[in-house]
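Every protein chain of the complex appears in place save one, which is left out.
Note that the chains are named A, B and C in the order they appear, and that numbering of residues resets to 1 at the start of each chain.
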Amino acid sequence: MSARVGVVTFPGTLDDQDAARAIRLSGAEAVPLWHADHDLKGVDAVFLPGGFSYGDYLRCGAISRFAPLMRELVPAAREGLPVLGTCNGFQILCEAHLLPGALTRNASLHYVCRDQRLRVESTGTPWTNSFEPGQEVVLPIKHGEGRYVADAETLAALEADNRVVVRYLGNPNGSLNDIAGIRNEAGNVVGLMPHPEHAVENLVGAPSTDGLGFFTSILKKLVNA
Amino acid sequence: MPFAELGMKQEEYDRVKEILGRRPTGSELAIYSVMWSEHCSYKSSKVHLRQFATKAPKSDALLVGMGENAGVVDIGDGWAATFKIESHNHPSYVEPHQGAATGVGGIVRDIMSMGARPIAVMDALRFGGADQNDTRRVLPGVVEGISSYGNCLGLPNIGGEVVFDPCYIGNPLVNALCVGLLRKDQIKLATAPGPGNKVVLFGASTGPDGIGGASVLASATFEDESHAKRPAVQVGDPFMEKLLIECCLELYAADVVVGIQDLGAAGVSCATTELAAKGTGGMHVDLNLVPLRDPSLKPEEILMSESQERMMAVVRPSDISAFMAICQKWDVPATVIGEVTDTGRLVMTWDGETIVDIPPGTAADDGPVYERPFHEPAGQPALNADTPDRLERPADLRATLLELLGSPNLASKEWVTSQYDRYVRSNTVLAQPADAGMLRISEIMAGAEPTTRGIALATDGNGRYARLDPYAGAQLALAEAYRNVAVTGARPLAVTNCLNFGSPEDPEVMWQFAEATRGLADACRTLGVPVTGGNVSFYNQTGSIPIHPTPVVGVLGVIDDVAKRVATGFVAEGLRIALLGE
Amino acid sequence: MARVIVDVMLKPEILDPQGQAIARALPRLGFSGVAAVRQGKRFEVDLEGPADEAALADVRKMAETLLANTVIEDYTVRVEP
Partner (left out) sequence: MARVIVDVMLKPEILDPQGQAIARALPRLGFSGVAAVRQGKRFEVDLEGPADEAALADVRKMAETLLANTVIEDYTVRVEP
């Protein structure tokens, strides 16, 4: 039985094809999910891809959070459905309060697209179990609003519970504590600014295939479940 | 004299009267003035551009040539590519961010209107000196505009140019290229055939944006423009454009579009006259049905508005409900505003009265054509006689090299390119720092047959060479873009070009233009690549001083197996280095 | 028709790089005497009806759930005089 991973498309989502391709490359089945449907189609996990949902108008992720599909996804995520949000997906997860904190304008005030060195800090999640703790990887980042902020208490709790999933090596945007990605308390919901789906093939994307680990992790988790 | 205010000459106005056999109404005058503006009618450049067709090399690859929204090239295995480069120079000087952003938006809609999925953009930029004050205002805004618009559409930026030269200080160049992909048998054209078919306006609503902009901004000397007459700046809505892209592709897939045209400069005037002229010949439009952002707009203003993110489609009555359902799915407003007729006249009504009744071809195709006088600039021989021999040889090569490497034109362009998303959609095989961008095509459209093919693109231009010798300068621009495509392993197939010049009313500028077009046409014949389309931008000057003549040339090539692409750079130690050529 | 204004500002403890960039640029442009600048958003919400208590309660809810992200932002709602 193959693992079925849903890929959500909002108006303005851009990386949905890439995410679906990466999911297929890792051996799982990618199931398209449409923002306006009230239907998760019985998927085993959900990928919220990057892009500019609703043009990123108002605030990144602010309008998408209210999509009909999110009304299904939020309770399912609270009950343990594995969810990975990258870039805009991470922003949506924060706006939907599935993850704490917020993503704000890069300290440089510029959009930045580059191949970014990162350290995987938390390998206990369904999305990072293929990595070694402390493993260094290269993934592309491409965002204008990726500076992670949270109040001191939240930051302390994230650090104490090992909930920082990936950290920047060379902070590109001013994120507090160099945070590039975090997880929720249960560990099933993960948000990342970098794009693993753009680092899965030698021919295209970043000069690394380190992104594959996120997809093989979820496959391993679901098949072994 | 309203016609003069609209930028029309007396003899042009007289011709309108002759065509109609009466005085034109205000709305008709609005249509003719924008359609016959330099920007839309190519009235000063046409006689020279013809060489691109008459001297064109034979090419089996050319599916759609010049004259349509963009040229289409056969790239094999049933696939076709469409590409074009266009300028948005003047708007980018007035409001750098929005000017550049809407430049990207406009060229992307041209590509969409051919039936293609836009798959990448490039940008060729020219600014004043890097240390000049206004460059600090213009450059960041332009880059941000291109970045915010292109990134938001999910179009990877796969290359371009940044050049600094004081000649561009009051007149930056923002040339945007877009490339799209489609199946060979799915080309769409701007035509309105079939009486009874419905005319649908879809996308954004119409506001006072850039009214008279095409004629005022791009077709006159810049300083002429009085502040009071300055049109409302066009503001882009990339999110709406992204919805339009996905909506159009779904409309094409459902086969509910008979003809389609984007609304760019000259907006509704251009779309209705061109669609009607290329179709059965007649169209009836009720202008009251055009959805307005500002309800106080008058019909003349609706006809001239350059509001962005709008398209016009011709749809069979039986397909209207399917068409509307797809628009609704993508949250794209769509309204039937008229229908195709066989009367041979474009008729428009407003509050029940007929306000336009013209033969559409007279506005779209039969604009004035000028044989502008030209002669070699007085200083040209002296300029050419001044060779580098007179320059002192540098004593300290190391210092000279460092100075060169640090000069703005050679320094890293990463400040610009890092603001562009080059990865989105995961088809980018080559982008910066490669000499040409390359995309694989097999993964672009869902359900497509597998192919190993890819396409490569490069843009080049050198205003300083062209200033010295516009004939050779244009050829060098082509040769460089051609080489940049060839070194990736791709076979160059076709050419697009954006010709940035000063005022055509200046015989010395016109000489530069005549020489450059002649040079480019000759070189295209020699290299065996046809020009498939492009854009002319005149009136690039500050006061009476024109910019360097700056033909920017884009070349598209195809590679049979993208996995065999050749990247830039020394890939391993110990490899031999060879120098080819003279 | 009434107009309600919603002002949204980053909470004081949240870094505001846009405001800082402006404050840093001021002396270079010849402006002195500015201690700090903060940049936020202003929304003009035009109501179809009057700005009565029910309508204002609605706008407040809109501000709380949509216009502001209360994790990082504060908002105020007021009727344009």
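In the analysis below, a contact is a pair of C-beta atoms (placed from the backbone, for glycine too) under 8 Å apart; a residue touches a chain by one contact, two chains touch by 3 or more.
On a predicted model such as this, the values are computed, not experimentally measured, just so you know.
Within the complete assembly, A:54 is the residue of A:54, A:168 or A:214 that touches the hidden chain. One chain is missing from the display, and on subunit B it is touched by residues 94-95, 98, 204, 207-209, 232-240, 293-294, 307-308, 331.
In the full complex, subunit C touches the omitted chain through residues 1, 7-9, 19, 22, 25-26, 29, 31, 33-49, 55, 58, 61-62, 65-67. Subunit A meets the missing chain through residues 54-55, 57-58, 63, 66.
Keep this in mind: only the chains that are shown with their structure count from here on.
Because contacts link the chains only in sequence, without closing, their graph is best described as a line.
Legend note: the chain whose CA centroid lies nearest the centroid of all displayed protein CA atoms is B. In whole angstrom, the spacing between the mean C-alpha positions of subunit A and subunit B is 37.
The geometric centre of subunit A is 29 Å away from that of subunit C, both derived from CA atoms.
The residues of subunit A never reach two or more other chains; the list is empty. Of all residues in subunit B, none touches 2 or more other chains.
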